[in-house]
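Every protein chain except one is present and positioned as in the full complex.
Order of writing sets the chain letters: A and B. Residues in each chain are counted from 1.
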Amino acid sequence: MPDKALLTFVLGGARSGKSSHAETLVTVYPAPWVYIATAQAYGDEMRERIALHRARRLDGWQTVEAPLDVADALAAVPEGRPVLLDCLTLWLSNHMLAEHEVETESHRLADVLSRPRGPWFVVSNEVGLGIVPDNALARKFRDAAGRLNQAVAAVSDSVVFMVAGLPMRVK
Amino acid sequence: MPDKALLTFVLGGARSGKSSHAETLVTVYPAPWVYIATAQAYGDEMRERIALHRARRLDGWQTVEAPLDVADALAAVPEGRPVLLDCLTLWLSNHMLAEHEVETESHRLADVLSRPRGPWFVVSNEVGLGIVPDNALARKFRDAAGRLNQAVAAVSDSVVFMVAGLPMRVK
Partner (left out) sequence: MPDKALLTFVLGGARSGKSSHAETLVTVYPAPWVYIATAQAYGDEMRERIALHRARRLDGWQTVEAPLDVADALAAVPEGRPVLLDCLTLWLSNHMLAEHEVETESHRLADVLSRPRGPWFVVSNEVGLGIVPDNALARKFRDAAGRLNQAVAAVSDSVVFMVAGLPMRVK
């Protein structure tokens, strides 16, 4: 199905409806759908958030937890199968906390995403539109997230920016 | 006037020209216009900001102060009268400071807004496009504001996102 080998990038702020919108887009394709989750259940707040995300997904989903090895998880997905990868900024944060070289990891991931083998949907947060953070680590994360988002947007067939649950077409 | 029963949602960042743009839109309709103000004059900075907002509005406006009871204020507006509700994020913040159940309040308000009885214009801040705040209360507010904005955008006839004083049509 070469016409279905497309990368769609859904970018937006916190609580902008990114995941819901991406789920709507992916489930247009026939099940099963692969959900690649990058979230790690650190702390109550995050655990609750993951549980909420899970509760929204019904049968038909195959969940793969990949807090770090997203490229490997994508490599293991069968040809033509729809994928929802949610989300890039958590993945980046996991690599940063693990003190990995995030530029190298980001380039590797963008390279894998540039060759989708089915209808792949990637979710990420835009974090660069506030005031410059006081914290040096937060500034480093913000820069790395911006560069990763640019790299993924560059290889995407379609890019949408979510505003209050509504998609704006960027590419 | 069923053709004038429309909800318009004006969303944007700090100093993005949201209020001015919404005022321009509402004053296309004949006066009087109802201005529902959610601001509370806590502290000098806010008092100055409210005074500036007031100074911009001339005759023809009926001001209703509703830091919490916006649904009641809307219910009291005569049929067909143009309304400017400014702004949802301050209203949400007032409820959060009062330790009210913000999800319930948000659903109630979105429900009232889903049945406009005239040309109603609602202003809100987008606050989710920066780095994750350190502060748990700020994160909770950011999530609640995002959900409220989604709920209101979903029932709006028209949604604009303000960028440097210019409206981008989202819906």
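One rule holds for everything that comes next: a residue touches a chain if its C-beta (ideal position, glycine included) is under 8 Å from a C-beta of that chain, and two chains touch if they have at least 3 such contacts.
Every value quoted in this text rests on a predicted model; they were computed, and no experiment measured them.
Which residue from A:A22, A:V123 or A:V152 sits in contact with the chain not drawn here?
A:V152
For the full complex, which residue in A:A31, A:A51, A:A98 or A:V132 touches the chain that was left out?
A:V132
Extract the touching residues of chain A with respect to the undisplayed chain.
So the residues of chain A touching the missing chain come out as 9, 11, 13, 126-132, 134, 136, 139, 142-143, 145-147, 149-150, 152-154, 159, 161, 168, 170-171.
If the hidden chain were put back, which residues of chain B would touch it?
Touch set of chain B with respect to the missing chain: 12-17, 45, 126-131, 133, 135, 138, 141-142, 163-166, 168.
The rule is short, and it goes like this: only the chains that are shown with their structure count from here on.
Which integer distance in Å separates the CA centroid of chain A from that of chain B?
Computed value for the inter-centroid distance: 31 Å.
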